[in-house]
Structure formats: structure tokens, C-alpha cells
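Yeah, one chain of the complex is gone here, protein chain that is, but the others are all in their spots.
Order of writing sets the labels: A and B. Residues in every chain begin at 1.
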Amino acid sequence: MSEPTLTPATAETPAQRTRRLVEKSLRRRYRAERRFRVYGIVAVALGLGFVAFLFSSIISTGWTVFQQSYLKLEIDYAPDVLDPDGSRDPEVIGSADFSALIKAALRKQFPDVEGRSDLRTLYKLASEGGQFDLRQRVLDDPRRVGSQESLWVLADDRVDLLMKGEIERGLPEDVRGISDQELAWIDRLVADGRLEKRFNRSFFTRGDSREPEQAGVWGAVSGSILTLFVTLLLAFPIGVAAAIYLEEFAPQNRFTDLIEVNINNLAAVPSIVFGLLGLAVFIQLFGLPRSAPLVGGLVLTLMTLPTIIIASRAALKGVPPSIREAALGMGASQVQMIAHHVLPLAMPGMLTGAIIGMARALGESAPLLMIGMVAFIVDIPHGLTDPATVLPVQVYLWADSPERAFLERTSGAILVLLGFLLIMNATAVVLRQKFERRW
Amino acid sequence: MQSYKKPAIGAPRGRGGVVLKDPMQTSTLVLVLLILTAVAYRAGRQRSLALVGGVKGAKHLHSLPGYYGMLTALWCAIPALLVLALWHSFDGRIVTDMVVASMPSDVQVLSEDELSLVLNDVRNLVAGAIPAELASAEVQAAAARYQQLESLSRLAAAGLTLSIALGLGAFVWWRISPALRARNKVEQIVKVGLIVCSTIAIFTTVGIVISVLFESLRFFQVVPVTEFLFGLQWSPQMAIRADQVGSSGAFGAVPLFTGTLLIAGLAMLVAVPVGLFAAIYLAEYAHRQVRAVVKPLLEVLAGIPTVVYGFFAALIVGPMLRQAGEAAGLAVSSESALAAGLVMGVMIIPFVSSLADDMLTAVPQSLRDGSYGLGATQSETIRRVVFPAALPGIVGGVLLAISRAIGETMIVVMAAGLGANLTANPLEAVTTVTTQIVTLLVGDQEFDSPKTLAAFALGLVLFLVTLSLNIIALHVVRKYREQYE
Partner (left out) sequence: MATEPTEMVQRTGATLGPGSAPPERTAQGQRTVGEITVSNPVIVCRNVNVHYGDKQAIRDVSLDIAHNEVIAMIGPSGCGKSTFLRCLNRLNDTIPTAKVTGSITLDGVDVYDRKQDVVQLRARVGMVFQKPNPFPKSVYENVAYGPRIHGLAGDRTELDEIVQTSLMRAGLWEEVKDRLDQPGTALSGGQQQRLCIARTIAVSPEVILMDEPCSALDPIATARIEDLIDELRQNYAICIVTHSMQQAARVSQRTAYFHLGDLIEVGSTDQIFTNPRHKLTEDYITGRFG
């Protein structure tokens, strides 16, 4: 065994043999090397490709939501329709038939259209929602009764889809959803400059609606803001307090171990389970109202607490011991040391953690389905117990709607959601960079 | 998909819900309490100063005057607020029970379902959601009683909390003396507060376990555990009532488990190779600047809300797959497991890649040097030394990712469908545990129908499975990290 018995019966020394065999293996091995590297590049490219595909398909289906088709009509606030007995009573005006004004204006625009069914088709060019705008205008200023003005009113969602090129003109009439007749009217309106795409203000100011052209995200955004308000108000102080206890006071024993294990596990529990907890405890046991931002906020608090605690502990760990020792050395009590010296230094890190936790909470929808925040809610919520929905749930609801025009709304709502997330994450990054300290 | 969903909780409900207490009342009370607290602070501070003859004598006090104020304020506010919160947690139920007790005896013998209907009427009447003329006489009587009890309850709450606040505040104020160790007491209270906050994590876990377990046990009284765990038939929509247990087989959850595993498996099939190779490339090959750009870009995928992935799976990938399937002559269901699985896989890529990246970079350079020193190429070093060394950690990360995939809700709710098919064909529609939880619980629930309770049983299974996966994974990862400390 002692001498090179392993070589064949040639005069080759072991070192020469190694050289020869290695030489021989090189080509194969470098091919494998290249292949392996290509796998890596393909994986990275796939990942980046997914990001690009996701964003491009959402942006391309969603960006049109910022514009909406409007009809320019000559509205005559006819007193006999709005206020037949001249009382100027808001009750009376409020319950008047404002859609009649729009119909009249359309008839004036197309005096040659006659016959009930033709007229009915004509009326469908304008959205049902236009009448609410008119009512609001008159209620705001009752002197408008009896006056006339030229006004941009919402067009129907089919007209809007056509204007945005979502409905192809070349299709046969019966599958197009818009008749040749309507097409002719639309072309005339466009030629007259009476039908055009304008900035879609109502998307950002209205609540949900069954009609896609009237549906807006403001209701959902308000719901999200209210819900996150509750979450931030509870989760941040509680999370920071828990982190301070665990990092600064807690003795190393079974009990604190238990807390730690719990926090780490809760961070990985599926969010829907928190929804079940919320349903059973907050709604069933405590009898809090369903669909309320208050309950949503409570559930999201429990869900984001682990994130905030973990981030806050990391921030506290980052404060150097020398500062603590200096404070204690000056005769401060431990609570004073923490309150006056450690907390201010750890605050940026904690805030960053809180923002990231809030961003997660903002995108969360599954637990909120459990506590009834999926209702169809038209009104903008104003209080913590008003029925509300949140932005991601609104996306879910719209994604489920059969109307084609809702596809654009859904992507638009996603864009708004992503916009908020972008702002929050950018704030977190800026905060971290601005306050990042090297001790 | 589910057309029953929206109208279920929609229009018929009055503004502000039905069991709402007047919120103004409570907020006024809290406001009054806060004002009292501020007054208590001033009073405590002033008294401490007065006892030692003004600001000049402050050095005779044990603590700074502010601490005496704080101590008074804390005793004034905290117990009162706690009592108020407790009161509000339970007064709704107590009032309801008392109303029921006062109703004619024929109402009291009603089953729970019917009783809750009557109570709904009562509440709607109170909230003014239905006109009084429509209600029966006994409902009207009950409503009157309900209203009376509610205002009584509010009055009692206000009286109780205010007297507690005033009483305790005044007591502490009276006890103030220069020798009182106010700072230590305040700090003790602060510390107790901190401990309470840190135990919330425990209470959350306990709350999850109890609430899910409790409802599940009620479910298992109606449907045997074995049938739930091993039954092959899932059709909860033809929900049986408690008194009709005969129609068995409707709550066999096996199709849900297989559906969940199928989708999670597809997701891992996408996420593990892509995530791992991306991590390997970024950790071992990529130039530092490339890494600095690509890594955060990949992590963008982790920051996107799941509902966006759901939208993507249901409305973009799903139709695309169906078209591709048509072209290839395959029947792809519009809500296929494949669409949900693929998109879920994309969602999990950054999860796998950043964990694997951590684990790979934790492998000491000396092992790489040892391999290079023997003449290994880079890929040989990675495949035969670095990757096996990082494997335990990576396995832990993959386990966490699986737990994520199993618990993921929105993607499957939006893209996977509702048909409980027992199939391994990814082109068909399957349903999952989370989808069914959502389906069963969205809409009006009666808390005693097996249909609702089944959701909790599913929740229990989900919680137990993900919990054990998490515990194992966290353990494995921790052990791995210790190894290279």
C-alpha cells in the first residue's frame, strides 16, 4: 500500500497521472460550469421577467382609468321638472328626476331621433350616474333652477370602452355590444367635440358602485386609512413597549422564552387565521360591529405586532451599550435611561419597522374578509364603526365583477394600492438612510 | 364566481350596523376621563409642591414634582379605562340576555336560530331600520325594553367609571407626602404596562387556539372527526342541520387537503428551482453592483399584496393558460390549479431566494477556499460543498415557504375555484382549505350551523399544520445558524 500501486503498470508518476486525467476532464467540467451559470442567469431573468410582466400587464390594463369619457350636454334646469310648485324646498328638488334633464339634453342634441326604442338607446349613451352630479350641483346652488349651462356629464361604460379602444369597431354588430346606430351617434359627438376623454376625477372621489363608470376608490381608501389608523395607534405603542420589555428588562427565563417563541411563530401564522380569531373574539364574543374599520384595525394589529416587535428589538439592539452606561452613570434610573437616551436613538429604526408593518397591513385582505369587510358599500366611511371596505378588498370585489369595464377599475385600484405601498416603502428607506448611524 | 357573496351583507343593513351602541356617548365619556386625568396630574403636582412650600422646597421631595402628578393621573385613568373596556365588551350580551328573559315564554323556548331572527327584528327596530308598524307587539315591547336597558347600561357605565376615576385619583392625591417614592411607583406601573404589552403575543396565540378549537369541537359533535379527516366528499352548501345528521359525507375534507397540496406543490415547483438558482447566482456569481440592483428588484415580488397576485392569476394568467390549452388541444379549466399554483410560486420566489441567499452567504469562505485549493471549478464547489453545507438552512427556509403556500388565501380564493374535485390534474379546478374557509364564512353566518363551524375546523387543521411546519423550520434554521456562528 505504501508506494504508487494505484497507477497502472506504466512509468507515469502519480503527479503526471493527475495532470493527464485533469487535462482530459477539463472540457467536460467547463461545459458543466457554463451550464450551471446559465441556470442561474435564467432563474434571475425569470424572476425579473415576472416582475416586469406583472407590472406591465397591470399598468397596461390600468393606466386608462385615469381618464374617463364625458359627454358635453346643454343642460336645461327646467323648473317644471325640478321644482313644479316653485317652493325651492331642498326636499322637493332632491327627489326630482334629474335623469330627465339629461334625456332632454340628449334629445336636443339629436333632434332627428324618434321612436321610443331609438330614444331609449340614445339615452343609454349617458351614464346613470350623471344625474347625481346634477342633483349635487343644484342642491349646492338652488339658483341654478331655471338656468341653463353646458356641462360635461359621465358617458356610459360601453361608450368609454369604445373610446379607449377596448371595444373593436370592426366586430360584427351583435357581439360588439354597441349598435351601428350608436356608433354613428358617438362619431358625430366626437366630431362635434362633445364626447372626449377627460381626467377621471370621480374615480378618486367616489365610493363603490354597481356601474363601472361611477365606481371610485375613495370609499376604499378612506376605509384603509381608518383601519390603518387603528392599527398604527395600537400596534406601534404596544409593539415598542413589548420590545422594550424584552430587550431591556426581561430576565432570561422560561417565560420570556415562551414569549419569544410565540412572537416568532405568530409572524408565520397564515393571516386568515387571524381573521378567524377576529371573527370569534371581536365579533362573536365582544359583539363589535361587522365590517367596521375598528375591528379590521384590531385584527391587523394582532397580525402586525410580531413584525413591529422584531424590528423594534433590532433597533434597540443597535443602540450601543456605552450610551446606556453613560446615562446610568449619571444617576438616571433604568426607565429614565431608556426614555431619555435609548428610545430617541432607536426611534428611526422602530418607525421604519412600523412603516413596513403598516405596508403589510395595507395590502392584507384575507383576514378582513372574515370580519365582513367585503360588503358592497357605496357610502364613504367617516367613523371607526361605519361599515367600510379597504383597498385590497375592493380590488378583490371588482376583480369578481363580470362587467368588462371593471377590469380597468381593478387595475386602477391596484395602481393606487401599489402607489401607497411605494410611498410607504420609500419613506422607510429614506428614514433608514437618513438616520443610519455607525457607532 | 360566487354571486351570493355581495348581496349577502350588502344593502339591507342599516347604516352603522345593527348592534351598535351610540358611539358618541362612549367617546364623550373617554374625553371626560382624559380631562379628569389632566386635572389629576396638575393636582398631584401642585399638592406635592404645596407640601414642601413651593418650587423652592422641591429638593425636599423624594421625586421630581412631575412624578407625583403622573402617579395621580395614572391611578385616575387606568383603572377607569379598564373597567369601561370590560363593561363594553360584555354589556351587549347581557342586555340581550335580559331582553330575552323578559320576553314571553313561548319566545324563550325557540331554537337558537329562530331566537336570533327575533332578536334581529328587535335590534332593527331599535336602530330604526324597519318602521315600528311592521313589528309585532311583542317585538315592539322587547324593543322598548332593549332601549331602556341600553340607556341604563350606558348611564351605569358612565357612573361607575367616573366614580372610580375620581375616587382613586382623590385617594392618591390625599396620600401624597414628601416621602412618597413617586418615581419608583410610576416606574413600577410603567414596567407592569410593558410586561402586559409583551404578553399580548401569548394571548393572541391562546386566543387563536381557544377560539378555533372551541368552535371545532362543536363541529365535531355534529360531524365525526374521522369523517372530516378521511371523507372524500365535500359539499357543505347543501348544509345539513344539526337534527339531520343522516346525510353523511358532506364534510369530508380530503379533496380540500389534496387541492391545497396540489397547488402548494405546483407553487414549490416554480419557487424552489427559480428561487434557489437565483440565490446561487446572486450569492456566488453576480458582480456586487448587479447584486445590489437585482436583489431588491426580486424582493419587490414579496412586497406586492396577495390580492394583486390573485387578480393576476384569475384575470391574466388563467385566461392565458386556457387559450394556450385550447391551442394545444387540452381542456384547461378557467379556474385551474395550474394558474393559482404558478402565480403562487412567483409570489414565493423572493421568499425562497432571500432565505437561501442568507444561508449560502453564511457558509464560511474557508470551505470554498478548501475546495478551490483542490482544483474544483466554481460550480463544483457550489454543488458539492457550499450547497450541501447550506442545505439544512435551505430546507428550513423551504419548509417556511411551504407553510406560506398552504396558508395563502387570496390567490386561491380568486383563481382556484370552488369545486371540491379529488384530482391530481393541475389543469382542473380544485379547491383549498383557505378557499373553503373564506367561502363558508363570507356571507351571513349563523354560528351554530355546521357549515360555519366547519370553517373553524378547517382553520384548526390549517393552524396546526402551519404551526408545526414553522416550529420545525425555525428550529432547523436556528440550529444551522448556530453551527457557523
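Convention: a contact is a pair of C-beta atoms (placed from the backbone, for glycine too) under 8 Å apart; a residue touches a chain by one contact, two chains touch by 3 or more.
A quick note: this is a predicted structure, and the numbers were derived from the prediction, not measured.
Only one of B:Arg42, B:Arg93, B:Arg181 or B:Arg384 touches the chain withheld from this view, namely B:Arg384.
Residue in contact with the omitted chain (choice from B:Val32, B:Val52, B:Leu261 or B:Ala376): B:Ala376. Against the chain not displayed here, chain A makes contact via residues 1-2, 5-6, 14-15, 17-19, 21-26, 29. In the full complex, the hidden chain is touched by chain B at residues 288, 364-377, 380, 384-385, 388-389.
In this section, only the chains that are shown with their structure count from here on.
Annotation: 19 Å between the Cα-based centres of chain A and chain B. Those residues of chain B whose C-beta lies close enough to touch chain A in the complex are 1-2, 5-7, 9-11, 13, 15-20, 23, 88-90, 92-93, 183, 187, 190-191, 193-195, 197-202, 204-205, 207-208, 211-212, 214-215, 273-278, 280-282, 284-286, 294, 297-298, 300-301, 303-308, 310-312, 314-316, 346, 349-350, 353, 375, 377-380, 382-383, 400, 403-404, 406-410, 413-414, 434, 437-438, 441-442, 447, 455-456, 459, 462-463, 466-467, 470-471, 473-474. Against chain B, the residues of chain A that register as touching in their complex are 22, 29-30, 32-33, 35-37, 39-44, 46-48, 50-51, 54, 57-58, 237-239, 241-242, 244-246, 249-250, 258-259, 262-266, 268-277, 279-281, 284-287, 289-292, 302, 305-306, 309, 333-335, 359, 362-366, 369-370, 372, 374-377, 379, 383-387, 392-393, 395-397, 399-400, 407, 410-411, 414, 417-418, 421, 425.
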